[in-house]
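These notes are about the structure you will find just below.
Let's look at chain A:
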Amino acid sequence: MENPHVLFLSLLVFLPALGALLIATPLFGKGNEELTKRFAFGFTVIVFLMSIWMAIPGASPNQFSFDGDAVSEMQMVFNLPWIPSFDINYFMGVDGISFPLIVLTTFISMLSMAASWPIKKYVKGYCILFLLLETGMIGVFMALDFFLFYVFWEVMLLPMYFLIGIWGGPRREYAAIKFFLYTLLGSVFMLIAILILYYNSDLRALSPEQLQAAHVISAVDDAAAASAANALIAAESPQHTFNILALQTLGQSTDQFSKPGLFGWSLQIWAFLLLFVGFVIKVPSVPLHTWLPDAHVEAPTPISMILAGVLLKMGGYGIIRMCYPICPEGGYSLAWFVCIIGVVSMVYGAFAALAQKDFKRMVAYSSVSHMGYVVLGLGVWSLASSVDPDYWAMGATGAMFQMLAHGISSAGMFFMVGVIYDRVHHRDLDKFGGLFAKMPIYSGLSVGIFFAGLGLPGLCGFIGEVLVTLSVWKFSVVLAVISASVVVLTAAYILWALQRVYLGAEYKGPHPEALTPITQRELWIASPLLALAILFGVYPQALLMYMTPTITRQVDQLAGWALEHEAQQQALTQDQQQEDLQKQAALAEQREEEFAITN
Partner candidate 1 sequence: MDFAERLPLLLLAAWLTPLASFVLVVFFGKRMGNAGVGGAYVATAAIAISCGLSLIALFGWINHHGLPAPLSHHHHEEHHDDHQHDDHQHDGDEQDSHAEAAVHGSDANPDDPQATATAGFGGAAYHGQWYTLAEFGSLKLTIGYYIDALTVVMFSMVTIIATCIHFYAMGYMHEELHEVKDKEVELTTGEHLLRPGRYYRFFQYLSLFCFSMLGIVVSGNLAMTFVFWELVGICSYFLIGFYIERKSASTAANKAFIVNRVGDFGFIIGLMVVFSTIGSFDFGGEQGIFAAVRPGEEHPLTVPDSMVQASAVMHGEAAATDELTAEQLETFRGQGFGYGLLITLGLGVFCGCVGKSAQFPLHTWLPDAMEGPTPVSALVHSATMVAAGVFLVGRFYPVFAPEVLLTIAVIGCFTLFMAATIAITATDIKRVLAYSTLSQLGYMMFALGVGGWLAGMLHLITHAFFKSLLFMCSGSVIHAVHSNEMTEMGGLRKKMPVTAYTMLVGCLAIMGAGIPFLVGFSGYYSKDSIIAQALSFKQVNPGWGVMYFFAVGGAAITAFYMFRLWYMTFAGPPRNQHRYDHAHESPRVMWVPLVVLAIFATFAVFPSFNQSGLVRLLSHAEPDGIHAGHVGRLAEVTIPPEMDSHADAIHVEATMTAFTTAMLGFLLATIIYGLRKVNPDEVRQKFSPLYRFLRHKWYFDELYHVLFVVPVKMVGVGVSWFDQKVIDGAIHFLAKLMLWTSSIDEFIDRRFVDGFVNGFAKATYGVGLWLRGVQTGSVRQYVVYIVVGTILLFVLASFFLNFSLALDVN
Partner candidate 2 sequence: MNPLTEPITVTHFLIVGSIMFVSGAVCMATKRNALGVLMGIELVINGANINFVAFGSEVLARRPEFRLGLDGQMIALFVIVLAAAEAAVALAIVLNFYNNHATVDVDRADDLKG
């Protein structure tokens, strides 16, 4: 195969699925549970190493490139036909937005597979579903074809349903169905938007350069590419597309999606809304968040880690990858809507976390609060920030950083809750206390990870929160003040929980004899998380160097679009005014004439 990335990226995506297939063979029968887990864990490790390998600059072509413009663009792209009759392609690539998330996914998957050792029920099925889930997650972050994206999105949904529904807690069926229905609702909205975009898109409006940049045309030499592009442009019927890059170009440089739709809102606004609702369910934001606490509380620990660490990020990823670049007008008109949703989530989640009695539920609500920062950071797009897009770039980067930071800290928090749940089999905050004396290393690690969630400087949570918060003032003073006030609530609920669980003289809940010190396995799951939290807090460039160029480029493009859009609107209103004036003048003339005639 000519393109060296096809094999590598496909392997990265489908290696877990391959592992699942192997586990499905009778080789791994009853009595081989330990082996099965090790095998699955081995696969997650291999996938993680592959993703890390991409980050290390070296000789192989399969590396994330920092050369010149490449760093901000889509890299390692390949585009093969899959269902040609609908122009659906097997189209993948990575860039600064998706790459950190892919590494996060493989990393969290590896750790949560390691955290799956206490699972004793149907181990074979568990491992199969787990690996399938990983394939779906990596695929979502890599897919550049909207249809492919949708397929992976759904592929990830089903294993999750079973993982919660079979291996979960007492109310697992309820939680699983709630999760499934919520997400499915989002998927439906998304599908509608995808179809709207597909049927309104027409590649003929693009220039050959744009087509090539969007990888619609991938030819070996320029001449072939040019002829292919000209052939496409000269086609008689509209050339619909699922190509996300092409859709972005279409959304920003043509008015194909600007046709008026329902209520006189343009298609862009509708598509944005539909996509946004679809993604924001996944984030999740108030008021579409109630699946999260239930799912988290019922899900087994490793699945909670995946859920918080990776799944929630897909919403944010979708918003930054699809909503804004494809439907800039929607994002521009609905900036307030997006930001208010973000701020409300932040405040609401924090307040709700404050009132929880269940440790895991509290952490779940803290996720709602923290992911509110993500939505807010992505949304702070005002005209002022198009003039000076640095602030929005900062907000969006902050949001991306917050996603990764939250991926680390919340996965850690859920794991920490899981560790004591495995021991004492309850999560009642009021029945803990004094764990520091019994499990000192565990408590130390927990406090570190919880402080990362609290947004303490020097830990990863701080950078994302501060970047987002600082970028808001330029957008809206009121929202800025409210979002700043959340720091108090965050400190309150986290410190209060820490006090009730770890501090104090003695443990008063059930099974005090089970509180044994942390095991080696648990130590090796928790400490990398804390180490990363510290690394990213002290050296955020480790992430920013991947994300910033891409995000800045996208923000600059959108800011340019916004200025043009604004100018167009002004021209329109001026035209209107002139027309009105002319009409009035004509009317006056007419009257004068009539007057003259009557006289």
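How were these picked? Simply put, all candidates are chains of the complex that A comes from, given by their letters.
Here is the rule we use: contacts are C-beta pairs under 8 Å (C-beta built on N, C-alpha and C of every residue); 3 or more make two chains touch, one makes a residue touch a chain; residues count from 1.
In this text the structure is predicted, and so the values were computed from the model without any measurement.
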item: Touch assignment for chain A within the complex, options 1 or 2; value: 1
item: Touching residues (chain side chain A, partner candidate 1) in the complex; value: 178, 287, 289-290, 293, 348, 351-356, 383-384, 387-391, 393-394, 397, 434, 436-437, 451, 456-458, 462-463, 466-467, 469-470, 472-474, 477, 480-481, 484-485, 487-489, 491-493, 495-496, 499, 502-506, 508, 540-541, 544, 548, 552, 563
